[in-house]
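Showing just some of the chains, left in place.
For reference, chains read A, B, C and D in written order, and residue numbers begin at 1 within each chain.
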Amino acid sequence: MGYTLDFSVVWYAMPALLWGCVGTLGLALAGMTLAMMIGVAGVAARDAKSAWLRAIVIGFVEIVRNTPFLVQIFFLFFALPLVGLKLNPTATAIIALGVNGGAYAIEIIRGGVQSIHKGQIEAGYALGLHKGQVFRSIVLKPALRAIYPSLTGQFIMLTLTSSICSAVSAYELTSVAQRIESDTFRSFEVYFFVTFLYLAISWLLMSGFAIISHRFFSYPTR
Amino acid sequence: MIEMKGVQKWYGGYQALRNVDLTVRRGEKIVLCGPSGSGKSTLIRCINRLEAIQQGGIVVNGHRLDDSIKAIDVVRQDVGMVFQSFNLFPHMTVLQNCMLAPIRARRISKTEAKATAQKYLERVRIGDQAEKYPAQLSGGQQQRVAIARALCMQPKVMLFDEPTSALDPEMVKEVLDTMIGLANDGMTMICVTHEMGFARQVADRVIFMAGGQIIEEGAPNAFFRNPQHARTRQFLGEILAHH
Amino acid sequence: MTPQFGLPEFGFLLRGLQWTVLLTLVAFVGGCTAGLIVALLRTCGRTTVEWMVRIYIGIFQGTPLLLQLFVVYYGLALLGLKLSAFVAVAIGFTVNASAFLGEIWRGAIQAVPRGQTEAAMALGLHYSSRMRDIVLPQAIRIALPATIGYLVQLIKGTSLAAIVGFIELARAGQIISNQTYQPLLVFGVVGAMYFILCWPLSWWGSRVEARLALAGQR
Amino acid sequence: GTLEDVKKKGVVVIGIQGDNPPWGYVDSSGKQDGIDADMGRAFAEYLGVKAEFVPLAVANRIPALTTGRVDILFATMAMLPERAKAVQYSKPYVANEITLVAAQATPINSNADMGKYVIGVPRSSTQDTQVTNNAPSGTEIRRFDDDAATIQALLSGQVQAVGANLFYPQRLNAAKPELGFEPKLHFTALYNGACTRLGEKEWNETANKFIDQIKSNGKLAGFYAKWMKVAVPTFPDSIPGVPFTVQ
């Protein structure tokens, strides 16, 4: 076929690709932070007294979880300006990732809260603690520990999803790769190497998560 | 100290307590027994308002339990409770378990809370385990921590819901001993338990429940030797047979 | 020259939807089969096999599906294995799904209480009977909500098949939006179609989950 | 495969853009349409075989050809020297013009003015190259996946100008006529050619013969009238760095 692999292009493009990794990591970390905030706030709102608030949270979760990310980010980028809210691509990407990840985080964290044995909560009440104190001091940490693997798994997915943010011209690894590809036409080499870079990013994040887990959730259980 | 009058409690359509009257004087020790599902747990959980009641009234230490948060607060601070499954908080050390409620609910200082916690941990002979996590302790030790944790709130009444039934046989004794010590110090206590030896030794009154009602009560000697009701006799026959 | 969004355009989106459904089915059937094998190998008790399967799972969970499809379609072609677009996509999705489902099911298999396996062993049952009769029937119930959740992800993920030329729902939406210049309307409709496809599944998933939680309380 | 394989099978596989009207796109009845599609069908007819279209995105046109997924590209491939290192171009068959388009009210008169605005381009396209080369350094250039997103970005105000081809003004003004979109800067004229794999002489020669034929028999003029609504321009005999034949 006459096609020979030539990985030298990847070598020359290395600085650009590494900056792309930084972009991806930045989007991912900011997105995770936002997702976590939406997650915890959403879980609290999901059990709120106001039926309206609960309905809004449920509706939000269902809509976000059942439509593709691409449609969501297009909506944020192209539709919000119509109502006067113009966000730059990076902000759009972070919000889209945070909103998307947040909807999943709400469901995951809620599962963790529900997995806490009822006796733990009752023991808190029996000691005279109030609802908020019980949630903060007794429920939250074991709940997060219980769902930590699924939550971090979701965050890895969020990181990979950030590749779609190139659609609204956000700066991240895939968009850099596409530029390099279009300059060199060495598609296979570039994409193969970029796949490897994503793997490295995932593994880096997973080690980070493991360290956090070790630091905060390493109390002994049976 | 505790006064229950005409208490009725439903879980949905199922009536778990039927017209229960019970008065407990200061310093009195009550043992509650009865077949599974008879409403023993429900009864004591109503006393610190872990369950709401649908009819009747409960007064604890002069405070009438109604739906007001204020009343519930006061009562819960006066009433300590120990569960069958310990319910220690797994992410806190023994000491933190004991300090949490005094700091958050009684708003006392950390140093003071720590001193109190140490005192009660010594009291249940477990002061040296203060820095361990619950999972690192044996069942009997965990239950003693649970007792110390409740004591740290300096309650006026202690409720025990089958505190030894999740324990290995060897550990039962250490927990019962702790409870006996507490009883001898004059604590007002209501214990759900099937440890009849314990009942004989410390109870002022033994109460037998079945089907959500109090069927029979009496001083331990009279109760064990000469139960009045057929249901009580059957129950005692079964639980004492294999001992 | 510029058509409005009307019935023919809607029909075009529906044809895209057909591809989305077909791709989902193929990926799901392939993924379930391969995922079961992955899950069984991952729990087989042999350290080397388990490690190899872990690496397999790590690779396919750790890279974007977009790039996986690209590598299967164009990469294998470079090595002389030229697959039709449909086969390539089927393989790409199968491999990806097998990693995710394999991991979900491994968790479920390990969540079946150890006592169940021991009781089966004590009764003299062999591996195949233990898995088929005891562990898997219980693991499937445990794994059902997560599996349904993944199926929803998969439906949405088929939009990536556009990279090798499939005109499925998302791509069809892009094309129509390019012809009508009404992207908001078009993507609104596309989003609604995905929602109609995914939401009943999600709903079923949460019902199953609630039922399992109830059963677990007993 | 080789030309012979194609004739034996009776099908030529043609790579084309799937969503870029009026060059190449799939219409709402699912039929491949546009000037490139007409070119492709005429080429198949010329070979005496059936045409099978593979709709491609901007980014995977070249890989599709080099890995043998398609036999030939009629896929809006502008003839650029860098690309000529990866694929073999034929003689040009259509012309395109790369401009910078903005609303009437946006004052852009020189390349330097671009620095004051956010400019949108489709990633990896000729517009991308032209804007990147001509804009002062430090200009904020946003790269989108395709023409549709680029146009939408201008319409929704996310960018103030776009690197455009011949058809952008027409499309933009159809959506928001009140803004009066117009070309502000003219970068270059470009020619598109058919692409075959490097070194495959037979394919290249056939493509060139075919293009010569439709130029002379008026077929190309028909396509131009139908899609571009302008007369066929004169095509250059050579483009620096882009050989039309296998060397």
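Definition applied: a residue touches a chain if its C-beta (ideal position, glycine included) is under 8 Å from a C-beta of that chain, and two chains touch if they have at least 3 such contacts.
On a predicted model such as this, the values are computed, not experimentally measured, just so you know.
Beyond the single copies displayed, the complex in its entirety has a chain composition of A x1, B x2, C x1, D x1.
By our rule, only the chains that are shown with their structure count from here on.
Chain centres here are C-alpha means, and the one lying farthest from chain D is B. By number of C-beta pairs in contact, A-C leads when A-C and A-B are compared.
Chain B and chain C have centres, each the mean of its CA atoms, that are 51 Å apart. Distance between chain A and chain C, defined via averaged C-alpha coordinates, is recorded as 19 Å.
Of all residues in chain C, those that touch two or more other chains are 70, 74, 78, 183. Contacts with at least two other chains are made by residues 1, 3, 74, 78-79, 82, 187-188 of chain A. Arrangement of the chains shown, judged by which pairs touch: an irregular graph that fits none of the line, ring, star or complete shapes. Pairs of chains that satisfy the touch definition comprise A-B, A-C, A-D, C-D. Chain A makes touch with chain D in their complex at residues 1-3, 74, 77-79, 81-82, 86, 89, 166-169, 175, 178-179, 181-183, 185, 187-188.
Contact residues of chain A toward chain C in the complex are 1, 3, 5, 62-63, 65-72, 74-75, 78-79, 82, 114, 153, 156, 160-161, 163-164, 174, 187-188, 191-192, 194-195, 198-199, 202-203. By the touch rule above, chain C contacts chain D in their complex via residues 1-3, 8-9, 11-12, 15, 70, 73-74, 77-78, 82, 85, 162-165, 167, 171, 174-179, 181, 183.
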